[in-house]
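What you see is part of a larger complex, with each chain still in position.
Letters A and B mark the chains in the order given here, with residues in each chain numbered from 1 onward.
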Amino acid sequence: MQHTDDDPVTGPERATLGVGMVGYAFMGAAHSQGWRVAPRFFDLPLDPRMVAVAGRTASGVREAAARLGWQDSTTDWRTLLTRDDVDLVDVCTPGNTHAEIAIAALEAGKHVLCEKPLANSVAEAEAMAAAAKRAAASGVHAMVGFTYRRVPAIALARQLVAEGRIGTVRHVRAQYLQDWIADADAPLSWRLDKAQAGSGALGDIGAHVVDLAQHLTGELITGVSGMLETFVDERPVAAASSGLHATAGTERGPVTVDDAAIFTARLSGGGLASFEATRFAWGRKNALRIEINGSLGSLAFDFEDMNVLHFYDARDDARVAGFRRIIVTEPGHPYVGAWWPAGHGLGYEHGFVHQVVDLVRALGENRAPEPTFADGLQVQRVLAAVEDSAAHSSTWTPIQTGGR
Amino acid sequence: MQHTDDDPVTGPERATLGVGMVGYAFMGAAHSQGWRVAPRFFDLPLDPRMVAVAGRTASGVREAAARLGWQDSTTDWRTLLTRDDVDLVDVCTPGNTHAEIAIAALEAGKHVLCEKPLANSVAEAEAMAAAAKRAAASGVHAMVGFTYRRVPAIALARQLVAEGRIGTVRHVRAQYLQDWIADADAPLSWRLDKAQAGSGALGDIGAHVVDLAQHLTGELITGVSGMLETFVDERPVAAASSGLHATAGTERGPVTVDDAAIFTARLSGGGLASFEATRFAWGRKNALRIEINGSLGSLAFDFEDMNVLHFYDARDDARVAGFRRIIVTEPGHPYVGAWWPAGHGLGYEHGFVHQVVDLVRALGENRAPEPTFADGLQVQRVLAAVEDSAAHSSTWTPIQTGGR
C-alpha cells in the first residue's frame, strides 16, 4: 500500500488500497459500485483505488474498465498479482475459477475478496481455506462475499439474536425464490452449466440462505436431508449474451444443474431448519426470506422489502404484541447512519458498499474480515451434504464442522 | 329423515336432517355454528335439525346443549345411533375415539361427519374407510372435516388450479405456524397426549396442510422425508380446564407428542413440496400458509389474511405483472354470493357453515361428500410416513396410494 499525503479528510497518514478485480459482469458491476461509493459515505482507514480489471476478451474488458471506472484493464488476471499497486484481488468470476485465482493471489501476498459460493467443490474450498490460513499468518486476508449479511435489516437481526432478544433458536425457515428461468424457453447461461457454476439454485442462491441461517443464529448446520430437481433439462442456447441479458437461439443444450433444492436441517443448538432455493417460483423475483423463531420472539425478513425487519417480542404485553415492522433506516441501525435520514431506504447494491467498508476496516486494523474462507468452506460442506443426501434417498447426512 | 310441510320457503317437500353431535368443546362449538347458520344463508335440500349432543359429563353436556342450541343431550353417544330422529352423527371428539364412533354410526345407518385427522393410526383410518365404503353402498355417507377447503380463497385457488391457470405444479410450500405453546410454561392439554391426540403439531395442524396440498393440486403425495421435534418435554398439568382455556398448576407431566414437524415431499405430478407444522412460532397465531408455483403462475394464501388470495399470472405482460391481491368477496367467488356485499369479509367459522352446505347438498343428491374417508386415510398415510421417516434418519419413505 502506498502512502498518500494529499487527502484533506483523513490527513497524510491514510494509505491507499489498490484493488484489482477479475470479472466484470453482474458481480463485477456490483463490486465496482462498492469500491466507488464506500469512501464517499464512510470513513475508511485505507483509501481504495480501482487500479485494474481483468477479463478474457480485450475489447470487453477495456470497455468495462472505462464504464465501471477502473484505471487499467488486462486480459491476464495473473498480471494483477505482480503489480505493486494492487493490494487486493477481487474475484468476481464463475465458481470454477475461484480456487485457482484466489489461492494464487493469496500466495502472491494479495488480500482476496472472493464471490460466493466459495468454490464448486468441497475439495477446492478446503484448499482455499488452507491457503487463507497460511496467508493470514503473514497479514494477508481473505473474505468471501456473502453480501446479504450487510443488508442493514439482516445486520440488525444478527444483533438482536446475539443480544438474546429472541432467546434459543427453535426454527429457521429460509427460502430464496426466483423466477428467471420459470419460463421453459429461457435461454441457457453459464449459471446452468455444472462445469462452470458447480450447481444451480443450490449453490447460487441456496448458498446465501445457508450462510444467513448460520450467521444470524450464530450456530452451525449439523446435518441435512435434501432433494434436488431439474424441471427443464434442455434449453435454447443463447444466441448472444450482452451483460446481464441473453437472447435465445434455436439450438438447444442441456441444463446440467439443479433448478430447485429443498432440504431440512438441524442446527447445532438443536433447532430445526428448512430451506428452499428455486428459480421456478413465478412472481418471486428475488425473494430471499428468512424467519427465525426463538423461545422469546421471532424475526422475519424478505429481500423484496429489504429495508424492513419484522420482530415479534414475546415479552410484550399480549394485548399489544405483534410483529413490529421496523423500517431499518434509523441513525442507530447498522450502516445506516452514514446514509440518509430515516425512511430513505437503501437498495441492493448498498450491500456491496457495506462489504467494502467492513473489509477495508478489517484490513486497516489487520484483523480477519468476515465471513472468512473457513465460513465459506462450511457453507460448501452443507451444499455438498445436500447433494449427497439427495443422491441417497434424502437420508440424513451429517456435516463435518470441525474445520471451521 | 322426516318430512315437514310447514316450511314457507322451500315448500312441503323438504325433508329434515336430524343431527347428533358427539363432543362439545372447540370443534363442537364450531360445528354447532355451522348447523345453526347454514340454512339461514344457503338454500339446502334438507333442513338440518340440531337434535342432540353427546358428552361424558352430564352437567357439561346439558350446559353445552343449552348454550349451543341442541334440543337434547346425552352422556352416551350410542343412544344417538338408535334415535330415529338422528340421521347424521357429527364426531367432534379427540382422535382416539373417531374410529369407534364413526364405524358404529355408519353401521347403524347414520351419515357421519368426522373431524380431522380421521384417526390416530393408519389401521384405524383403514377400518373407517372400509366402513365408509360399505355404508356408501346403501346410501349412507361419510365425510372428514378438513374445513379449510371451504375458505372461499382456498376454494377459488382450487378452481384456478383445476382450470389450468397456473399450469403444471412445480412447487408447493406449506406451513402451519402457531405459537400457543411456545411458552414453555403453557399447560398440558389433551392435544399434547399421544394416547388421545395421536400426534402433536403433525396431526393437528400438519394434517390440514397435507390435505390442502393434495386438494389444491389435485395430486397425491408419493413420498416424504421428515423430522419431528419436541422442544419442551414436560409441562404443568392443567389445574382446571374450562372451555378452550386452561390454567396451569404446579404438577408437571410429560408431553408425548411432537411440538413441530418439518418434511419434504414429492407430488404425483413430479413437483416438490415442503411442509412445516409447529406450535412454536412466536407471533404466528394461526398462519396456515400455502403457496403453489406452477409453470404458468403462482398462488399464495395465508389464513392470517383469510379473505385474500394472491395470484400471479405469468401470462400477464411483464411490465404490469405482479401478484394480484384478490379480495375473495365477490358474488362470483365460491360460497360468497350467499353472504354480504364485496369487501365484507368472512371469518374462521364460516368454513364450518360451508362444510354443512356442501355436506347437506351432497346428501340431498345422494352422492358422496368430499373429502371422503378415503381422502382422510390418504392424509393419515402421509402423516404416518413422516413419523416413519423421522424415526429412520429422514430416509425417503414412499406413500402407498392405491387405496384412495
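The working rule: contacts are C-beta pairs under 8 Å (C-beta built on N, C-alpha and C of every residue); 3 or more make two chains touch, one makes a residue touch a chain.
Being a predicted model, the structure only gives us computed values, none of them experimental.
**Student:** Quick one: 2 copies here, how many in the whole complex?
**Tutor:** 4
Just so it is clear, only the chains that are shown with their structure count from here on.
**Student:** On a C-alpha centroid basis, what's the spacing between chain A and chain B, in Å?
**Tutor:** Each chain reduced to its C-alpha mean, chain A and chain B end up 43 Å apart.
**Student:** Considering only the defined contacts, which chain B positions touch chain A in the complex?
**Tutor:** 166, 170-171, 173, 175, 177, 179, 182-184, 225-227, 229, 231, 260, 262-264, 266, 270, 272, 274, 276, 278, 280-284, 291, 293-298, 312, 314, 321-323, 393-396
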